[in-house]
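Sharing a structure here in C-alpha cells format.
Only one protein chain is missing; all other protein chains are in place.
After this line comes chain A, so read on.
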C-alpha cells in the first residue's frame, strides 16, 4: 500500500480491496472445538464474514505400510510448504446426506407422492361440509334442505331474522353468524361458541420477547390457575414470535389474579404487559 495516494486506477483499486481483507482467524475453544472466521468478497462486491465452528476428531486406522509411508510424503506443487492436515481453502465438509439403498427405489418415491395426493384430496373435500346433514356437499345442494331444519336461517331470510337471532343469542346485540342463530350462547361444541365464553377469561399479553415459546408462557401463567389455551402469534416466515399472545383461563377469577400479578413481570429481556382481552366487536 505504498501506492501514491492520488492515483486512481480502477484495476488497481480492486486489488486494494482484497488486500484490506482481514486475515483468517482461528480460535481454539475450551471445549476442544475450533472457530474459524474467514473473510471474502462476494461477486456483488460485498464483504462476507464466514464463521465456522468445527470439531476435529482423530480416527486411528491400521493401513498397509505402503499407504502409511505415503502419508508422510512431502507436499509439492501449490501445496508446497503448507502445514499438515486439510487446508480450509481447498477442503470443506458438505451437509450430511442420508443414503440408504432400498429395493424398488423409484416405485417407492412414486407411491409416496400418490399418498400425498390422496391426503390433499381428503383435505380438500373435508372443507366442504353441509350444515344440514353434515354431508360433503354445499348446504345449498343438500337433498334434505327442505325437509330438515335450518329453513328459517337461509340467507334469503336474513334481514327479517337478525333482530330475533340477537335476542335468542348472547344478548349482546353483536352479529351472530346465520348458522349459530337459535342455538344460544351455551352450545359449547362449536368453535364460535367456545371463543365467546373464553373471552371473559382471556388475557392479552403484549411486549413478549420474540424468542418466547408457547410452552414458557403456559408454564408461567398456569401458576395462577388452569390455563385452557395459549396462543402466541408467530411470524409465518421466520417462525419468531410477533410480540403478543393470548392466554385463556378456565375461571375468570384466576385470570384476574394472573392479570394483576403478571402485569409488569420481566420475561426475557422485556417487561410483560398483561390486560384483559377486549372483545373484537367492542
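Note that a residue touches a chain if its C-beta (ideal position, glycine included) is under 8 Å from a C-beta of that chain, and two chains touch if they have at least 3 such contacts; residues count from 1.
Note that contacts and distances are computed from a predicted model.
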### Task
Given the options "phenylalanine--tRNA ligase", "Large ribosomal subunit protein mL44", "Cyclin-dependent kinase inhibitor 1" or "Eukaryotic translation initiation factor 3 subunit I", say which is the protein name UniProt records for the missing chain.
"Eukaryotic translation initiation factor 3 subunit I"
### Message
Can you say which of A:31, A:44, A:95 or A:237 touches the chain missing from this structure?
### Response
A:95
### Query
Considering the whole complex, which of A:34, A:79 or A:275 touches the chain not shown?
A:79
### Message
With the missing chain put back, one of A:30, A:46, A:70 or A:236 would touch it. Which one?
### Response
A:70
### Query
Taking the full complex into account, what residues of chain A touch the chain not shown?
61, 63-64, 66-67, 70-71, 73, 75-80, 84-87, 89-97, 99-106
